[in-house]
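In this view, the complex is presented without one of its protein chains, the others remaining in place.
For subunit A:
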Amino acid sequence: MFIFLSCWLCLRIECWRALNCRVNVTCIIRSYKSRGWCVCVLFGQQREEKQLEASLESLHARVAHLKGSLQSFIVKLETEHDRLTWPSVLDNFALLSGQLNTINKVLKNEKTPSYRSQVIIPLLLSPDRDEELLKLTEQRVPVFSHEIVPDHLRTKPDPEVEEQEKHLSAEAARIGPEVAQKQIQTLNKLCSSLLEKLNNPRDDRDSETSALRQNKPSFNPADTNALVAAVGFGKGLSKCRPPGSVPSGHPGQPMMSTGPTLQQVTIAGTTGHQAGMGGQGTQQQPGQPGTTFNDVHQHFYTQNHHVSCSCNDLILHVLFEQVKCPATSRLTSSLHPCILTTDELPAEMLHFVIQRLVYEAKMLICFVHFQ
């Protein structure tokens, strides 16, 4: 800035221009006014004002960008947090740090006037709502009152933060410059060695990690073999005796079935003899009626029992009933014929059919042979 003086002070003009100092205009004017000279200030103050305005505008724009990216990041975190991947989160952080960097550059620019010399003084505080203020601040600040002034017009950090800063600077001053320098050097050395390690992958580093991993294997091949053998053919599992305690079933639904052929093979008497179930099922079991029947009798004690099995398009029902022979009070088993129908029979009708068959042929034994 320069001050344009009248007449005999023209020489001084050059001086002031050369200095180009940012001395406070008001005190110069005061000093010259005391000498009775009228001073007019041209251009200079306007230029500083213009600079201030321009820098404030660019700062405002940068901060608006930062605010926008912060907002979009927060929205992303809140709505898509289960789909978010770490690289995209890193991208967001990189964007934010880039924007903070540009703000720093704007602040450090030599064209930017020092904001510390500017002071904002609230001239009027009122508890009334201010629509203009609402519009300016995007509905965030409705009232320019005593409560918001300490937060919004703050220029110094919190008292606690100030205390901590004072402690830290006292600490720093205490240790002395040589010690500080040595600490700085060690930190630099550590950082550079770490960077080097990260940037240059070395083969011996890989072999180190693979050796480490081998010390903690996550699977045991012997176990694999044991488990596969157990699942495959029961190695290691105790072999069972013929039919153990199996859970008793309950009646299924009679449904259609086709295919099996009925062959009536033998009819046996029941004079106190545990027979009857002989060979039901397959013909591959001719010689073991004894053990089967004992166990069967234990399980199906005077119960109507109904076994059903489905296989693709074949459904088979076998009904058998234990009857207590009155003469010898021994249990016998009788097998009712298989019901093979192509239509669905309701349960009651089936029951009726069974009863009928029982009545008409008490000791009927059927072989079921199907392929």
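List of remarks:
Keep this in mind: a contact is a pair of C-beta atoms (placed from the backbone, for glycine too) under 8 Å apart; a residue touches a chain by one contact, two chains touch by 3 or more; residues count from 1.
Criterion: contacts and distances are computed from a predicted model.
Hidden from the displayed complex is a chain whose UniProt protein name, among "Centromere protein H", "Calcium and integrin binding 1 (calmyrin)", "Enhancer of polycomb homolog" or "Mediator of RNA polymerase II transcription subunit 18", is "Mediator of RNA polymerase II transcription subunit 18". Checked against the hidden chain, the listed residues A:L107, A:L136 or A:V231 yield one contact partner: A:V231.
In the full complex, subunit A makes contact with the omitted chain through residues 213, 217-221, 223-250, 252, 258-262, 277, 280-282, 284-285, 292, 295-296, 299-300, 305-314, 318, 340-343, 349, 353, 370-371.
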